[in-house]
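I have a structure here, written as structure tokens, and I will follow up with some questions on it.
In this view, the complex is presented without one of its protein chains, the others remaining in place.
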Amino acid sequence: MSLFRRTSPPAEAITIEVDGRAVNACAGDTVATAMLAAGFGSIGANVKSGRPSAPYCLIGVCFGCQCTIDGASDAQACLVLARDGMVVETPQPLTRDGGLA
Amino acid sequence: MSAQGDIAVIGAGLVGSALALGLARAGARVTLVDAAADDFHASAANFGLVWVQGKGLGAPDYAALSFRAAQGWDDFATGLEQATGISPAYRRTGGVRIALDEAELDRTRANLARLHNQPGGAQDTEIIDRGELREMLPGVGAEAVGAAYCPHDGHADPLRTLRAMRVMLNSCATIVPMQVTRVRPQHAGFVIEGDTGRIEADRVVLAAGLGNAALAPDLGLHAPLRPQRGQILITERLPKFLDMATHTVRQTADGTVMMGDSKEDAGFDRGTTQAVAREIATRAVRSFPALARARLVRSWSGLRVLSPDGLPIYQASATHPGAYLVTCHSGVTLASLHAGEVARAIAEDELDTRYPEFAPTRFEAAA
Amino acid sequence: MSKVVDLCVIGAGPAGLAAAARAAEGGLHVLLLDEQSAAGGQVWRNAGTALAGGLMPTTQAEKVYHGAGAALQRLAASGVDHRAGATLVDIAQPETGPETKSAPEAAPGPEAMVEITWRAPFGAEAPRVRQTAARAVIAATGAQERPVIFPGAELPGVMGVGAIQTAYKQSGLVPDGEGVVLAGHGPLLLLTLAQIRAAGGRVAAVLDLGPPGAMAAAARALPRALIGDPALMAQGVGLMLRRALSGVPVHRGVTGLRAHGTHRTGSIEAVSFTSAGRARRLPARLLGVHDGVIPNAQVSRLLSLRHVWDAGQGAFVPVRDADGAVAPGIWIVGDGAGIGGAGIAAVDGEQAALAVLARTGRARTRGAASGPQARRAAFRRGAFPARADGRACHR
Partner (left out) sequence: MGVHATDDALICRCENVRVADVLAALGTGIDGPNRVKAMTRCGMGPCQGRICANPLTRLIAAETGWSPDTVGALRIRPPLKPVLLMDYLAPEIVPELSA
């Protein structure tokens, strides 16, 4: 069950791929807010232990959402606008509720 | 001058800490004077190679010293880990100096030939061709045409080594944080003055890197040293792909990859430049293309402590017996000896007799 | 791609926008680099969408984004070369001098360039790292929430309250369902509580981490601190707060905060703490924490500047001279130089731009006061809201 729900009027719907699964999002979302809305509680992974990490700051400071987007592994999901067809790979493959796959 | 009595080591980097450990083991009461100032200077910018190949061209004794240091590293590392639980992560994996074009390989081959022809030879270093290199290092880049390989080369983690020595020194020496301004001889022994007061000691060892130059003259010691800047890049952790050490790229025990070996005359400026960062990154990616997709997380620089001929200086003062100078720019490689035979030589007041070739008198003769 | 610009501004929040627009209006060629995906920084995040009715009722948007619309229009009209999503990598000063710099005595000759290394936005062709030479640099990299250190803080399900605000401004997200707990102090916590309740969400508990009386002080400070124009908001918000806090258990004087959960799921399971001498444990899925905001000091530290500790803000601030200069050809403005809120940030940015224009002999607008007079003038106009953590700013 997602930690967040959308309250604003529906914007243009887009679809991104996260670890191989289609995820519905809205134009104007960042990849991080799109994933939070879709129920992903975690996005990145601790660089030392590999355990899933989550957005803590959502402004590009904490690196809890570092992942690979369209092949670039230096992306912070909270700083990248979600675009239709984007391919997101999290460092630790995650299930729908953000738990480990 | 017996091994007993108290002895002050000035400088708590890799060189000073190793000497202090060795002196304590030799029975001296050791005071380690640490300039602190929230910085480990050269020790924090050490690339971590325990390196033999190519060392001592035209200086067979330095080649032999480096070889003995590498041989001594297993016991040195095991001793630290057993005493503190902190592993210096030393691995003698063999080392390669990769050549990225034929001209580079020719230069390496020529240097090796000269080393072979000098006493002590080239410490089992040999040229390997592209095929052998690729077999040893599958991830090596297509541009690599061959390399010099030496089985005695390896690498260790400089900061873990420093940390382990520090933990040991906490129990076998007195550590005094002090910015030293002067070391003066007095009627018996020496007085060390600094911002936090003064310390007296029967004997004193200068091991303060570039700081030695200012302290040496008062003690009849000669430290003609100059800084040479080296910049280092480091990536985030990567899956294990490189166990061996190379002279410009090495993967640490944590999985991060260090890249470096730049040389600049930039005085005491420890800034970094994008131009040198690009050169280092380019060579690293040409050597190991997989690094192209690695994330660079930090770059910093350190100042190598260089004597005029780049070799260490080991000196016992002729005018003020009991004052010694130890400086080098391979603090990790020589740490095993500094904590062993070099410390014993100081403890037994035999530094100049056992290491005549590293006395600074060699510079006066040449001047 | 190395080209030369008169001024490079880092950060497109209130300070950066004012600096870039003012300099461009004065005739300078300005490059504005901002790592966020759209101009506005944090306080004015996604202002364009919100003011166009995309996120929240426009009446509410005009309150929350007071001043943003004008600033964005001014940017668009100014001809500034704005690169959204561009990340600053390095700033090399004309001569990399000694380790610690103090404020500049004499500005270098007009030709002493500052070398900006930056990474082109996501999706640009490799190599994305570019270099630009700039005759002047104004860094306006803003603030960040002060990290709250407690066991379990790194678990998925623990976020800054500012981050919850960001999720709301960016995508209209509001914490949903049971187990939403807010812990901290300061106006931002109360504002977020009010927004969650206003959107029909439930907050299971508020843990007051502040000293006694902090919650009330924060409520008084809220209108001035966060909603921009104080006069407009004063009455409405006080009422909203009293309603928002009603029915929400508030635990005071909380110590020993701990979050419980595993990394395997995307949320936490519980929070535990001590309040009024009693150990408590509450089921929780989302914990929002907040302990005020501090300057983002990465750029000022990268430049090896001298900093002094500001006890009031509980953070270092860079030492600057009257118009915000910190080194030859380099200015730091806005919250990155010390937390002051959107109002003072814009004044700060404008002021640094005037200094750059004056240095290049183009300060056409005679009437533009600079230095302390501009600050006093702005103060009289009431443009100095109290800081987000409720204390009047005295910079």
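Order of writing sets the chain letters: A, B and C. Residues in each chain are counted from 1.
By our rule, contacts are C-beta pairs under 8 Å (C-beta built on N, C-alpha and C of every residue); 3 or more make two chains touch, one makes a residue touch a chain.
This is a predicted model, so every value here is computed, not measured.
K.L.:
With respect to the chain omitted from the figure, which of C:D6, C:D208 or C:D291 is a touching residue?
P.N.:
The missing chain is touched by C:D291.
K.L.:
Touching the hidden chain in the complete assembly: which of B:A113, B:V297 or B:A318 does that?
P.N.:
Going through B:A113, B:V297 or B:A318 one by one, B:V297 is the residue touching the chain not shown.
K.L.:
Which parts of subunit C are in contact with the chain that was left out?
P.N.:
35, 87-90, 117, 119, 126-129, 144, 146-151, 153-154, 209, 255-258, 291, 294, 296-299, 301-302, 304, 307-309, 314-316
K.L.:
What residue numbers in subunit A mark contact with the hidden partner chain?
P.N.:
46-49, 53, 56, 60-64, 66, 72-74, 76
K.L.:
For review purposes, identify every residue of subunit B that touches the missing chain, sorted by number.
P.N.:
12, 34, 36-40, 44, 141, 159, 162-163, 166, 169-170, 175, 177, 235-236, 272, 274, 277-278, 281-282, 284-286, 289, 291-300
Criterion: only the chains that are shown with their structure count from here on.
K.L.:
Provide the C-alpha centroid distance between subunit B and subunit C, rounded to the nearest whole angstrom.
P.N.:
It comes to 45 Å between the two C-alpha centres.
K.L.:
What is the distance, in whole Å, between the centres of subunit A and subunit C, each centre taken as the mean of its C-alpha atoms?
P.N.:
23
K.L.:
Note the residues in subunit A that touch 2 or more other chains, in rising order.
P.N.:
In subunit A, no residue touches two or more other chains.
K.L.:
If we count contacts the way the header does, which residues on subunit A are in touch with subunit C in the complex?
P.N.:
The contact residues of subunit A facing subunit C are 1-9, 11, 26, 28-30, 33-34, 36-37, 39-42, 46, 51-62, 69-70, 72, 75, 78-81, 94, 97-100.
K.L.:
Can you tell me which positions in subunit A touch subunit B when the two form their complex?
P.N.:
So the residues of subunit A touching subunit B come out as 47-48, 73-74.
K.L.:
What does subunit C use to touch subunit B in their complex?
P.N.:
Answer in residue numbers: 90, 92, 96-99, 115, 117, 131.
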